[in-house]
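The complex is shown incomplete by one protein chain, all other protein chains being positioned as in the whole.
Up next is chain A:
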Amino acid sequence: MDRLKLVLQYFQSNSESISNGICIILSLISVKLYTSFDFNCPCLPQYNKMYALGVMFVPPIILFLLGVLVNRHTGVLMEEWVRPLGKRTKNPAVVKFLLSSVFQRSLLAPMVWILMTLLDGKCFICAFSMNVDPKYFTGIPNSTGLELIKIMAKVPCKEDVIFKNSSFRKAVSRYVRCYSQAIGWSILLFFIFLGAVGRVLKPCFNHATFLQTRYWSNYLDIEQKLFDETCVLHARDFARKCVVQFFENMREDVTVRMPLSSALRLSTIHNEYEEEEEEHLHGITRQDQVDHLLQTWYECKPELDVTRMAYKPKVCITWEDINGKAMFSEV
């Protein structure tokens, strides 16, 4: 149980690691989806390109949108962007930072899909086999009477009967696949290079501003989480008190038979639990108070100043001797 708590604490404390984890999971899903998808080139001149380019670009769009949906920061970003000004000024740099982090994470799974299609080569062969000039390859089956373009369109389909006993199909496939893999590796190299340069050169520009925007975007994330958590705790205590009150109100209509129940209630043994309950309610005990609180949270976010709370006067008991010198003080 303790280990579980530790693990949970670790994950909950670091929302970045959760986002990274989700990002990686989506990439793995993308790989699994590609390997389990049965690529079925139509081998017809009018549909080949459409099908292949569709398979290469539509799933990445779906994966990108899913990545944005699943990311927690999207909610934080949208809320911060559309909220009324209230007592807190808006910082557009924070919104931009959040947006860029969401986009960067969401772009990983689509890139994985595109790279996999390029390195595998099936999409390229399906799309561009018709563009290959057949005169560079020997063994073209011209005994079937079909047009040239129809023959070239059939190259991606291994089982087709016209390519029996012919190495033409394999040669053309190899050629197009080689192109496809070259493009795939170049794109991969380009993005890795871009990423490395970006990371190395980033501290050279506006590092102080970057530290500030990173802090405040992290703050917004944590604030929203804590607000939700406080609401959950509040709802729980509100519900508990409401239920107990309901039971007790039923009792009012009935003659009290055992007067001791009220006597017991007068007992000074307050367990810690009760005291903590009061703490969670924070004085909000009615439906309209809760509604007002939630409305104000959105419409007029409080200012970023906690001096009043941090420096609340505390009870301090001091024992002084006859001369007025403090002998013992307890805060």
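Basically, a contact is a pair of C-beta atoms (placed from the backbone, for glycine too) under 8 Å apart; a residue touches a chain by one contact, two chains touch by 3 or more; residues count from 1.
The working rule: contacts and distances are computed from a predicted model.
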Chain not displayed: protein name in its UniProt record ("Sodium/hydrogen exchanger", "DNA polymerase delta small subunit Cdc1", "Cell cycle checkpoint protein RAD1" or "Calcium homeostasis modulator protein 1-like"): "Calcium homeostasis modulator protein 1-like"
Sole residue of A:E16, A:E229 or A:E303 that reaches the chain not shown, by the stated touch rule: A:E229
Residues belonging to chain A that touch the chain removed from view: 5, 8-9, 12, 37-38, 40-44, 47, 51, 54-55, 58-59, 61-62, 65-66, 68-69, 74-75, 78-79, 81-83, 157, 159-161, 228-229, 231-233, 235-236, 238-268, 276, 281, 285-287, 290-291, 294-295, 297-299, 311, 313-318, 331
